[in-house]
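Only one protein chain is missing from this complex, and each of the others stays in its spot.
Presenting chain A:
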């Protein structure tokens, strides 16, 4: 109803000119864009830094809000379904870190590439997966983004290489994707994410070395949410300046709870890569509300007060909402409408995810090899000869 009024009033304004606008109700009277002062990123081996004065349009703001809210509600629904035992196995939730995924996507192109570790539902969404197919993958149904065969940690879509279960393994993979980009002569880059836990791994340093040597167009991003499983960064790392750990790779340390900081830093990093300067490292300081996974309550190694403090002072969705409202870029009702919309989308997706049938047994052995004639696969006993097609 509110949108209708707004449409009508806009139409009126167009017909009657300025005088009519002044006398109309101001649902149509939002600021179309505003400039924001954001926190300066710490830099390492860089002469310049990302801008601290940035512009956000109303449309952008609403889109970021909607996406982050969708991500938040999707993860909370996953929490619910997990507790009902409808989702099984591993489930690493992303709530609290939304500004990272949405901010990054805002500054890269769909033709760019991205790879991350197992806390991947948010990225699957930003990279083009739908809530429906993400949830159906979590519940292991045939409508899942990987037909139910991958699960939480193995979701893929175009230019998104998962979803990787082995800590740190995705980092060399990401550099390899970047190598392919450079090799093909395109201006595409690869965003390659890992956590504070993985940051101490050997293969990451091997990757830094080769990426720097070959000037690969890769943005290494350390999502530092302060805890590697149950170990705080102070107990895990001799140096917690993750943005400096690339040593010979320039670095940025960014407020990962502020979507505009993330967006601006990513824009800066992408330009660095596309201009042929080689890799760059971004540390996003962020926070996860849930434990490491659904089997970790997340309160044995940190206090509830800490979690609550982050929620009340630094929640990424609240920060954005405040900005939109205080700059007259959106109304409370409008945002509530989006919330209602999102809630419905999640409910519909959950409904699908809980009613869609499981994958058919006939497809058990499929997808072993690509572009291969059908093969026979041994079943559980010598007489069980199963079929596998590409």
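The definition used in the following text is that contacts are C-beta pairs under 8 Å (C-beta built on N, C-alpha and C of every residue); 3 or more make two chains touch, one makes a residue touch a chain; residues count from 1.
Heads up, the rule we're going with is that contacts and distances are computed from a predicted model.
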item: Listed names "Histidine-containing phosphotransfer protein", "Transcription initiation factor TFIID subunit 8", "Pyruvate dehydrogenase E1 component subunit beta" or "ER membrane protein complex subunit 2", with the criterion being the UniProt name of the chain not displayed; value: "Pyruvate dehydrogenase E1 component subunit beta"
item: Sole residue of A:80, A:295 or A:372 that reaches the chain not shown, by the stated touch rule; value: A:372
item: Touching residue (missing chain; options A:239, A:295 or A:390); value: A:390
item: From A:66, A:88 or A:215, residue that would touch the chain that is not displayed; value: A:215
item: Residue among A:135, A:177, A:259 or A:324 that touches the chain left out of view; value: A:177
item: Candidate in contact with the missing chain, chosen from A:77, A:113, A:226 or A:290; value: A:113
item: Residues of chain A (touch criterion as defined above) contacting the omitted chain; value: 113, 115, 146-150, 154, 156-157, 161-162, 164-166, 169, 171-185, 190, 202-203, 206-207, 209-210, 214-215, 276, 366-372, 375, 377, 382, 390
